[in-house]
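Attaching a single structure in structure tokens format; questions to follow.
All protein chains but one are shown at their positions in the complex.
Chains here go by letter, A and B, matching the order in which they are written, and residues are numbered from 1 within each.
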Amino acid sequence: MTSTDSATSAVESRLLELGITLPEVVQPIATYVPAVVSGNYVYTSGQLPIINGELSASGKVGSDISPEDAKEYAATCAVNALAAIKSQIGDLDRISRIVKVVGFVASDPAFTGQPGVINGASELLGKVLGEAGAHARSAVGVAVLPRNAPVEVEVIAEFV
Amino acid sequence: MTSTDSATSAVESRLLELGITLPEVVQPIATYVPAVVSGNYVYTSGQLPIINGELSASGKVGSDISPEDAKEYAATCAVNALAAIKSQIGDLDRISRIVKVVGFVASDPAFTGQPGVINGASELLGKVLGEAGAHARSAVGVAVLPRNAPVEVEVIAEFV
Partner (left out) sequence: MTSTDSATSAVESRLLELGITLPEVVQPIATYVPAVVSGNYVYTSGQLPIINGELSASGKVGSDISPEDAKEYAATCAVNALAAIKSQIGDLDRISRIVKVVGFVASDPAFTGQPGVINGASELLGKVLGEAGAHARSAVGVAVLPRNAPVEVEVIAEFV
């Protein structure tokens, strides 16, 4: 058993209890990467709600997409961020703290519930990481996101 | 006298000279926190212009809100960021540098004066922190912010 054996990872066990299996990390089609390690930190790229290579939904939250659905998509973004982090550090149990989350919500101009949407990401991180999952966070409503995604989440994680 | 005694803090004395008392930090209603310490850094959550629990104003800058008023709200965001930082490190005199400020301005699509708005935050930090307050900064105009706030500011501070 190695440190990357998912059977031994407490974090991945909690993900499994939530019915979530970490996806393979999709390589961006560009000269950037899903995540970068620098010092004791992993910086992830902005993650979209992609499952098995398919964007879960497209459109603006508050008009095309309900806040409840958007919250689930934000959780998917957080799962993809964890997968990106794992691709760099091998074992999610090495995460000592989620330092920062920025959540971008593609928003109808009248929609002001961005925090509730990004709670989908925050709560997922709390459930699987416990106290290490408590992070600083910004949530903002943007005009439009890549591929018309409803939400995009980026993460900075500290690890040991 | 302890290091958290506000009477001994040069930074808080300068805030008081500006007529500003640091607020108590409002805990977000979610699994995130107002600020996180990692290494010698404090990362704050995005701060809204909230005073005594009330959002100072709501709406888009350039239509509902004047740039001049928005600049004052940005200063309030910076004060709230300082309060969040103090909640983690106890004494604002420990700040060695404001490393980064990101300012999000909920903007009418025709409004392009985001830098002038976020100057409200930058100038407040300069006044109370001196050279340690000189930071890298991004200012962008977004579609809409949480609770229809006109401005949101996040800060990364280095401390000793």
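Keep in mind that, in the parts below, a contact is a pair of C-beta atoms (placed from the backbone, for glycine too) under 8 Å apart; a residue touches a chain by one contact, two chains touch by 3 or more.
Note that the structure is a prediction, hence the values are computed from the model and not measured.
Peer 1: Which one, A:E12, A:D69 or A:E152, makes contact with the chain that was left out?
Peer 2: A:E152
Peer 1: Touch as defined at the start, partner being the missing chain; which of A:L18, A:I51, A:A110 or A:V144 qualifies?
Peer 2: Considering the complete complex, A:V144 is the one touching the chain left out.
Peer 1: Which subunit B residues touch the hidden chain?
Peer 2: 40-41, 97, 99-101, 107-115, 119, 122-123, 125-126, 133-143, 156, 158
Peer 1: Can you list, in ascending order, the subunit A residues touching the missing chain?
Peer 2: Per the touch rule, subunit A residues meeting the hidden chain are 28, 30-36, 38-39, 43-46, 102, 104, 106, 142-148, 152, 154.
Everything that follows uses one rule, which is that only the chains that are shown with their structure count from here on.
Peer 1: For the sequence-identical pair subunit A and subunit B, determine the rotation angle of the Cα superposition and round it to the nearest 5 degrees.
Peer 2: Result for this pair is 120 degrees.
Peer 1: What is the distance, in whole Å, between the centres of subunit A and subunit B, each centre taken as the mean of its C-alpha atoms?
Peer 2: Distance between chain centres, rounded to whole Å: 25 Å.
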